[in-house]
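One chain of protein is taken out of this complex; the other chains stay put.
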Amino acid sequence: MTHATDSAGPWALAWRRFKQDRVALVSLCITAFFLLVMFASYAGLLARNWSAEVAPSYTAPTLQKVTPLANTHEQVGLPQTFTDPPVDISDIDPLTPHYQEWQQLTAQVAKAQAAQATHLFFGADKWGRDVLAKVIKGSEVSMTVGIVAALLSVMIGAVLGALAGYFGGVIDACMEWLYNVLTSLPSILLILAVAAVFSRGFMTIILILGLTGWTGVYRLLRAEYLQHRERTYVRAAEALGASHASRMFRHILPNVSHVLLVQFSMNVVGFIKAEVILSFLGLGVPVDMVSWGTMLAETQEELVIGKWWQLLAAGGSMAILVTAISLFADAVRDALDPKLNE
Amino acid sequence: MPSMFRVLTTLKQAIITLLLATFMGSVAHSAAPEKVLRMAFTGVETGFDPQRVDDLYSGTICTEIFEPMLEFDYLARPIKLVPLVAESIPVAESNGLIYTFRIKPGIYFADDPVFKGKRREMVAADLLYALERLVDPANRSPYSWVMENKIVGLDAQAARAAQSGHFDYDAPVSGLKIVDRYTLRITLTHPDYTFLYLFTMPVTAPVVREVIEAYASDTMAHPVGTGPFMLKDWVRRAKIVLERNPNYRGFVLDTQYADPHNEEIQRVIREVGGKRLPQLDRVEVYPIESGQPRFLSFMNGDHDVLQDVPASYLSQVLVNNQLVPRLKTHGVKLFRELSPYVGYDMFNMENPLVGGYDPQHVALRRAIAMGYNLPQQIKILLKDQGIPAHSPIAPGVIGYDPNFHSTEQEYNPARANALLDVFGYRDVDGDGYREQPNGQSLVLEYKYSSGSGRAREAADLWVKSMKTIGLRIDTRGVQFADLLRDRKAGNFMMSGAAWVADYPDAQNFLQLLYGPNTGSSNDARFKLPAYDKLYEQAIMLPDSPERNQLYREMSRLVLAYAPWHLDVNPSDTHLARPWVLGYLKHPVPAFYTRFKYLDIDVAAQQATQMNSK
Partner (left out) sequence: MNLSAFIIKRLMNMIPTLLGVMLLVFVLFNWVGGDPAYILAGKIGDPKQIANIRHQLGVDRSYWIQLWIFFKQVCTFDFGRSWSTGELVSDVLLSRVGPTLTIMVPVLILETLLATLFALWVSYVRGSLTDRVVMVICTVAMSISFLVYIIVFQWLFGYRLGWFPVQGWADGFLTNLTRYAPLPVMLAVFVSLSPSLRLYRSFVLEEMNHDYVRTARAKGISERAIMLKHVLRNAAIPILTNVGMALPGLFVGSFLLEVFFSIPGLGREVVESVNRSDFPVIKAITVYLAILTMLANLLVDVLYRWVDPRVTFK
């Protein structure tokens, strides 16, 4: 119960309501934990050597330490026998004058380091890489993509929605036209088009998702601005000489920011999931990076041959994080808008 | 609610009717058991106009519907050219300049409304028409190269057509002369000893002009040929149904070239020898690109043949390179062979960083080739189903030497590192990656098709491999069409590619590195005068020890100058149910599964299906 004289702002009130919801607190903690892991991975404290091959291909999860197989000249492929010695090209080879020097240097080249033993709690993937390390490193990409793309989409949608809702008239008509045109196209087409413009890369995914995901925010913000521009406090600001920009962003924006926050968290969730589909389509991060999406794209062929651990690790981590963010977003929305709760 | 009730009743009635119909249907069919073969293709087809399609799947179907002049004997190993609708294999006259084809009389096309009830016999004019279609600009045939720059007078005709917008099929071409009703004489502009192979491909199969003109823009869906099967039903990219052609003359398996000591071949003779072929009444083919459903459809018993076991499922099918016991007890048969396929990564020989014929650049390419972890590619990506490629020539083709092998491109990071050191590619700024000898940064670029999972995995392996020899590599996934365009234009540094034999002669592979072919098929833009000279000599010779020696020299040059990093010759694994009779693998790709030689033991097929359902 708040004191009658307590003039705490809506955010402080919301925080108080939020604190009382246990589920919300737990999901906040989980989200914070994932963010912490992500920063640790980014700083190189965790999963730095995720791409190292530390075990034989498809090792199952185990509590004991595993070493990679000593990769000597084991026979790979189908058996082959030759009756002739290897072909000699020294008579036509441009490198022949350097053969001696070459041979000497080859003998001197240092041997590979001793193979280390590692724990494999989540098993190894096709190349013998630690799945747990991949999950941790992958969180970097997946979460960053989700957050930055959501930020981008919210910014675009907010600016366009504000302009359309606030100014109305011709600007609104133009925005509406643009909105209609973009939403009439099948989204997959837009995605493929944006992907074709930019070459594969980390920034490209963010651009793809950001540039195609702003329409929901736009719609909401436009409605909000349409409503708010008639409100007395805005009229008052206008009377006091506030400019359009000032009215839009200093006065109205704080009052609609809760809508933005909720949309932002929904978009984060949506984009983390969408990254999986993009990776499956081949529009994901380049091959020297790992994300939950690329891991899940690999699991397609793994499940049928009974290798379930990468699916569990990547799918499970993503499920936990996304659930936590969703519950957190719900709780924030409920805390900010208590009428819905009764 | 009454309306709901009615809907449910109707639904229930429909289901009962369906069940009854199926039951009746199966009862009715048990009177005359139909021999039906069901299988899946690994990719989608385009259509069935033989001069206008170039994918493997359309080609396989066209091979059953149309008949070119010659074919490869089903049982002969090594492969042997035999006549099909020609009376005999033409002998090259005038030192390889003139070939005369004589078509057997009494070969009839399948019935079609265009023929107005009359039976239509194959004549020389049909062969002439097919060959001219290849260069008609309006057809934009992907196989126009088969007839281009070869036939006297034909290129001029094509040029006139390009100008006027209309190909005059009635105008005579001196290099394609109809001698009599069944005979066509072809005169070449220069000697060509691989010319006959082109007549084993459905691309040169005779077609009827009236039919093509009647169906105009829809020829893909109306194939009318003389082959053992006709197109009964076609749902594009979903289902292809062939039925036997009643006008087909039938044949008996020719065993004169069969090796009496070859188990497989003798089994085939036991199974279908002496029978009037084709035995199959119907063939149903379903394009299924995804590996899992294709594999499961065979394991479930829905399909009778599994062409190309997907690499990821090989562990379920093979153990120690043998069929797993579970499948053995069901009588499933395993077929494996190396396909006439060479995978390679090409360097753009005109690129300032990786191109060039001087020792320094040669060394860079050779080091890159030795640094690529090919054993891992074979072991993990191909699941051990393949061998390293030792020459640009693929296994199974005429001119291939199975004993030709070298260590020049063998995976050896130590040698690669040493070679780079010798030529001054050292790491001067201490970032872990080598720079060029002149101190400038060294960044390799590898382009691959972004839509292909396989290509992405290979690109992944490139990154890892190059790291172990200290070279920085940038992999770029691009759209397939853009990749083709970039390669043709020389707008790339490195890119992965592959070649499957159009016809089983080494020349089909070696022409990919022939200097003058730059811009058409020589995407690596390799121009080595020594190589070109050997090539020009080789195409003048028939199959002989002299030609093989030339091929060997050309392969050695490729190993020395390394315009390609040779990857693999993959092996294909096929499975067939025990009731499929006469199944034999053939080294020529469009011959993956030759329906006209197959038979079905219907009793065995239905017995098993009853049990499993």
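To keep things simple, chains are lettered A and B as they appear, and every chain counts its residues starting from 1.
Rule of thumb we're sticking to: contacts are C-beta pairs under 8 Å (C-beta built on N, C-alpha and C of every residue); 3 or more make two chains touch, one makes a residue touch a chain.
Please read these numbers as outputs of a predicted model, since none were measured by experiment.
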| item | value |
| --- | --- |
| Of A:147, A:163 or A:297, the residue in touch with the unshown chain | A:297 |
| Sole contact to the chain not displayed, among B:145, B:257, B:335 or B:433 | B:145 |
| Residue among A:12, A:45 or A:193 that touches the chain left out of view | A:193 |
| Where the missing chain touches chain A, by residue | 23, 177-178, 180-186, 188-189, 192-193, 196-197, 269, 273, 276-277, 280-281, 296-297, 299-300, 303-304, 311, 315, 318-323, 326-327, 330, 339-340, 342 |
| Contacts of chain B with the absent chain, listed as residue ranges | 14-15, 18, 46-47, 49, 54, 137-138, 140, 142-145, 162, 217-221, 235-239, 286, 288, 290, 292-293, 296-297, 300, 302, 451, 479-482, 484-485, 488, 499, 502, 519-521 |
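Please note the rule applied: only the chains that are shown with their structure count from here on.
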| item | value |
| --- | --- |
| Complex interface listing, chain A residues touching chain B | 51, 57, 76-78, 80, 82-84, 86-87, 89, 92-95, 97-98, 101-103, 105-106, 108-109, 126-127, 196, 199-200, 281-283, 286-288, 297, 300-302, 304-305 |
| Chain B residues within the chain A interface of the complex | 291-292, 295-296, 310, 312-313, 315-316, 321, 338, 357-359, 362-363, 366, 375-376, 378-380, 382, 384-388, 402-408, 414-415, 417-419, 421-423, 450-453, 456, 459-460, 463-464, 475-479, 530, 555-557, 559-561, 568, 571 |
